[in-house]
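For this view, one protein chain was removed and the others were kept in their places.
Right after this comes subunit A.
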Amino acid sequence: MCAAVKYGSRGPALIPRMKTKHRVYYITLFSVVLLGLIATGMFQFWPHSIESSADWTLERRSVHDAPLARLAPTSPLPERGDLSCRMHTCFDVYRCGYNPKNRIKVYIYPLQRFVDEEGVAISSTGLSREYNELLSAVSDSDFYTDDVTRACLFLPSIDVLNQNSLRIRETAQALASLPRWDRGMNHLLFNMLPGGPPDYNTALDVPRDRALLAGGGFSTWTYRQGYDVSIPVYSPLSAEVDLPERQPGPRRFFILSSQTALHREYRVELERLKEENGETILLLDKCSNLSQGHTHTHAHTHAHSPRKRCAKGQVYDYPQILQESSFCVVLRGARLGQAVLSDVLQAGCVPVIMADSYILPFSEVLDWKRASVVIPEEKLPEMYTILKNIPHRQVEEMQRQARWFWEAYFSSMKAIGLTTLQIINDRIYPYAARTYEQWNNPPAVKWSSVSNPLFLPLIPPRSPGFTAVILTYDRIESLFRVITEISKVPSLAKLLIVWNNQNKSPPEESLWPKVAVPLKVVRTKENKLSNRFFPFDEIETEAVLAIDDDIIMLTSDELQFGYEVWREFPDRLVGYPGRLHLWDHELGKWKYESEWTNEVSMVLTGAAFYHKYFNYLYTYKMPGDIKNWVDAHMNCEDIAMNFLVANITGKAPIKVTPRKKFKCPECTAIDGLSLDQTHMVERSECINKFASVFGTMPLKVVEHRADPVLYKDDFPEKLKSFPNIGSL
């Protein structure tokens, strides 16, 4: 403001030819007004920055500031939930539209305090801490939009987590009064404790028309598959108690039951199991004698300490005791969904769920078979035998999985809320949905598991043949010899010469050797080693033979046989010279080995068959800066390729045919150069560098190589398919 005034007062200096002083003042005035207007305009354009700065100075908000909304007794009621609702019938998908990010937008209604005509609130608790957490998490996430017109999903700020605290009719009226309610279309309600006495419905009793329900405790009869979302019952202990993750393994107890209000029928069965199978079963109950302040009548109803459990006079800390057992029983109560499931998972104890017809939390995406044992209630007496038959390794995996489910999907209201939204998101954009592995594999498994992009066991036909890709710079004579040699291979489909020399043009067409297959020369823009792995459009076969321009010693039989072997292993590198990586204990790092070893972990791409897909991977998906590193050092492109393929397929390369002496005067690429000490040091460095970029050593060591079935067998040579193998 002051600056504006100052600026305004400097006005006259800018207009020296003004004659009267009055004019000066008018101009000053005018410019002040103008600046004021500009300032006003600026406020219009940046309302948020002003607002947020105001927020900083203001006290934090209170729920009591929320506007009051009075519901008339005649205010309309929504219809009851429609059980036949599905996404394609009750959900307006046009609101979500096509969007390149494949993300739905979620709008949250501002908080209102709904009261009836007498001014009595519709809920005894109002906004709960947990629902508030959920809404804040949504509003901080990238699902959130503040633009009601762009929203695909609407979250009412009316808290219906616990039906017990609600006045059903008024809550329904409040829902119907929402401005975009429109029969509940695209509205999502979160409820964890549905139903009320005596029947305890398994879904929220509040009439809600077409609204989606994220409910904890659905039964198969109330759950609308593919429409509703089954969510866990949040356990506030999650936030209160920090249970460190425990290594999976055998525990002190085999089966533990920690629920306090169990029906007598269950308790009798559990007691019998304990009698039959002894001390490895621990049955806990509430500690009635701890609550000394209470009278007898209240003792069993009033709050016993949720953090203590008792068995035969012994007191145990809850939920810590859950960590001492391999399996933990989760039985149904009046409601199907039990908060104890969350505690059990947090403790890394495998839940044994006995609640017939219960829809497990997030069952649409989570594979509960990997984290729990589900047993029909009737089979409770057989529980012990069933659990004993589960292999130990599997129990350990289930323990790990249980803990991971809790961490990822149960641990906070944020986790529960965002998982629910992600599930709905996946339904609307199914082609961009998270995969089974993304939902279910814990990080450790994601890290160690391999998803081979060429996973179908397929032996491609011989007929398409292979494309030979020869990287060359200027060794024309040697190149021509290689071309002539390769052209004798029956399955050769095409020759592709990658001309890596920008200073020199390739020889004229007439000078090239005459070959029966198409020969194509591509010129590159830069002299990079990576060019040999570029997925050129000219490569029309899936099999690629990468070959150096000096590899003239491979016979036609050897090459053809290599191709046949590749057909049996199309997802591997199939090559001729093999190499090995070794751990150097003295230096504490990896070492490259090219000697006569009994093992192989790499094949050199100076002569190797592989799938064209790996060209694409090398060029576009190589992790870290490996590609640039290779181009800068003009070395190790083959090692990088071996790392890449082994890492993505988890498989070793295949070395074919016996070792050759690759001796020729100009040969430098393979054995000639390999003997050079500095070269060896550099290649060892490559291995260490790549291993650190990949974060692991993906190479696999094997002790075999592939030879023709009758290789060196005492059998007439002319009857062998590949007689000319291994000649020096």
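As a working rule, a residue touches a chain if its C-beta (ideal position, glycine included) is under 8 Å from a C-beta of that chain, and two chains touch if they have at least 3 such contacts; residues count from 1.
Keep in mind that, in the parts below, contacts and distances are computed from a predicted model.
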{"item": "Hidden subunit of the complex - UniProt protein name among \"Serine/threonine-protein phosphatase 2A 55 kDa regulatory subunit B\", \"AP complex subunit sigma\", \"Exostosin-1b\" or \"Mitochondrial import inner membrane translocase subunit\"", "value": "\"Exostosin-1b\""}
{"item": "Omitted-chain contact residue, chosen from A:104, A:122, A:153 or A:193", "value": "A:193"}
{"item": "Among A:116, A:130, A:593 or A:638, the residue in touch with the chain that has been omitted", "value": "A:130"}
{"item": "From A:282, A:339 or A:699, residue that would touch the chain that is not displayed", "value": "A:339"}
{"item": "Hidden-chain contact residue, picked from the options A:315, A:374 or A:691", "value": "A:374"}
